[in-house]
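Only a single protein chain was left out; the remaining protein chains are all shown in position.
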């Protein structure tokens, strides 16, 4: 009953096998190997256009490198106040970006809405050189609340951003979970809707440690190799990063894994609701947030259930939430089993 | 016949097995897992004192984080002009260090000598606040030239550094190779000789992607967790970093692997000398540098031998080198076989 | 009728004279001159304790250097959302601070209140190393709204900050205006109330370009010389910075100038109120904010009155403000005359 995070799961079997397979013979380091080239082609095929791809070991690195690349040090990044880049990366975007400014905005269901973005663009435009101006927009897909941006929503926000010269970044640490929920192609969910650069996560989806920065316009990637290297994020035995993505992308393995995780979240949220608990946001990916009475929380923890309680501030801007209790977050993964869910729900009900 | 780098080898079998073993069940992320704790204890046992350890995925990260931690942005790092941090990390130390300055010094056999360090300390002291002052000394062990600092040499340099308030960093990307050559303990080779912080490499030694920053005085590590996280170097499924080191350190596996690599280098250098080629520096680790006539170089490459030719500037400060030819670097690893060596030597002789 | 800013005024006569006086003969550069030493003593006398003083040419430099000095790159600075450091310094604190984070809080009358600061400290504490933690608190005295913190208010906020390990910075670009209003000593208004480092402004008060960073505990100033130099803020002919402060501080000239400016603001705000306009915040320094009907604004501007209209967002967190109109800011200075005020008020009334 471990719902602490999708990173508490291990490596998905297909990916572990790929790592072992990749270990045969010699291969040039730093990405100059055949497997890396093959993965680059996979990405271009997946997105139906030539893309520039940079593999890195962490999501924080992918986000920070991306944002630093499309935002000058005197620029601001518009994002949700609950975004991982704001709350959980210890200032990595600011560090890589030479002191750029993250501008956290409120929004229902952990999602940015056009009116809030429009207002922020208006506020963070002009008064140069005194005021930091907005240079980019970062969307989290799926969001920290487990909700997702539908293609039309992404497009509306991206159009707004582009109309004012902002670049559009997508933090796709759980991109697979979002895509598995929607009936659209990766291309439709990203560049066709206006995304300029994507942090494509594999770690939470089942890899060991593998994330990709994807530039949909390869020309935009100029000097990204230097940026990655200088950040210490160019893995020397690069074939192992490539191997993880190779297996992840092959035969839609990533979507299969994500679909399973999403299904487990659906099952969990159904059960929680049936048990009379309020599920906070629409469950659209592999995250379930629910309000737990403190006593129940204590009982569950005592019984060995693992999950995190999040700060109530995360609910800011969500008028519809009522009722008290702790804000508990449950994360499912490719490794979550139906038994995990059933045991946990039984535990709740047998109070 | 791949001597391009020790990172062209794959993963040593024992480490690959450990990764697979670690993949069972759930484990908390970000280093809050049992295996990580076990590895921390292994390091303390290995060094015969309590140490603070931070695992990261690349050697560049280990070096840059270490140096930034012991050098203020207005400080200088004394190091050899051929050091990896100077020539191959794309300014990572400067980036992590907020603009610190690497001060590359010459020295025979890619090694720093006390007189050069003393002179540099004198030069980079005082004239505050106008001049960058030296705040740290970085030694590469084994060096980029494949030579090693004997314990007495480390101590002489460290004493000199400490006498002037400089911290002592050791870039041990090939620490195993150095130690395998000397009949001393890890403690004797490091903190007992005056090293304050060590980049302890495993990747070149046989791991997939695992390096450790080791502070011999744990108090010195304050705020290193934030620094690592903010650099994007806190791996979420941290158990896999731990697993690599767990296997690497167990039963002196790291030394066994390094001893093999060193032995292959010895065999190769013997053969090269017998073939009449000049081996440039003493062969003390797993690197062999030799001067190759251009024609021979072309013939070897045409026959499929893989190795790099380095810039002649690397020879600066080595009066004893004479004779022309390209400066070829051959690197052996745990994966190098006697056949690899024999085939290559035969290729040279059958010219 | 120029109320655009206190920096549209020239140099106060006594300071201009001091610059001319200082220009005789030779003096060592970079602060190694007698006048600089004399000014340092003046500061210590003024604050009734030995302080460490660093003169710089701009308020942005004073703030950014101060904040960077007391906040690590992974730290946050709590401040009012309207603070100059947030809205008007183009990210200077983030730049000098290596990517630190400014955390803007709301508060009535542009002032921080203990409950908001307490909540922010709670929010930005812990969850290390993932979350940026609060390391400092910055108070603006007088505030951007022209209000001031009374000594008890400073003490309450500083005590709160210190109880949680935060350093306390005061942005005193208009410190003179604040002090001229209160019947307290500079010591009481600063270190005795808990301020650790002060940006003591002279430029807005009548100098040409002179600000001082004052550390009340000189030990805290270690390495500030390097930080200032490296920021390009060590003026070579330093005696001219010193000369400005020497005249500014002598015979309470700074308070005389500030008292005049404050008096002009009082007179202006009285007149505006009598003319039926809403004055937004208590007028306690040399700033008057009033809500102007658009038509009036146009008429005043057409008649040559100079002042700025500020973003309505500046009113956030001020429940008591009602009524529409543009948020106009009028700034008085040592150079403002009674005629300036009377002419302007007459212009309003003769609509």
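Per-chain residue numbering starts at 1, and chain names A, B and C are given in the order in which the chains are listed.
Going forward, contacts are C-beta pairs under 8 Å (C-beta built on N, C-alpha and C of every residue); 3 or more make two chains touch, one makes a residue touch a chain.
Only a predicted model underlies this, so the values are computations on that prediction, with no experimental measurement involved.
Undergrad: Tell me the shown chains the invisible chain touches, ordered by label.
TA: A, B, C
Undergrad: For the full complex, which residue in C:233, C:267, C:310 or C:329 touches the chain that was left out?
TA: Among C:233, C:267, C:310 or C:329, only C:233 touches the chain that is not shown.
Undergrad: Quickly run down the residues of chain C that touch the omitted chain.
TA: Against the missing chain, chain C presents residues 2, 4-5, 7-11, 16, 19-20, 22-30, 56-62, 64-65, 89-92, 95-96, 203-204, 208-209, 226, 229-237, 239-240, 306, 335.
Undergrad: Could you pull out which residues of chain A are in touch with the chain that's been left out?
TA: Considering the whole complex, chain A reaches the absent chain at 30, 72-74, 98-99, 128-130, 223, 225-230, 234.
Undergrad: Touching the hidden chain in the full complex, which residues of chain B are there? Just list them.
TA: 73-74, 87-91, 94-95, 97-102, 123, 127, 129-132, 311, 313
We take it that only the chains that are shown with their structure count from here on.
Undergrad: Of the chains present, which has its C-alpha mean closest to the combined C-alpha mean?
TA: Looking at where each chain's C-alpha mean falls, the closest to the middle is A.
Undergrad: Just how far, in Å, is the C-alpha centre of chain C from the one of chain A?
TA: For chain A versus chain C, the centre distance works out to 41 Å.
Undergrad: Between chain A and chain B, what is the gap in Å from one C-alpha centre to the other?
TA: 34
Undergrad: Report, in whole Å, the distance between the mean C-alpha point of chain B and the mean C-alpha point of chain C.
TA: 50
Undergrad: Where in chain A do residues touch two or more of the other chains?
TA: Touching at least two other chains: 89-91, 95.
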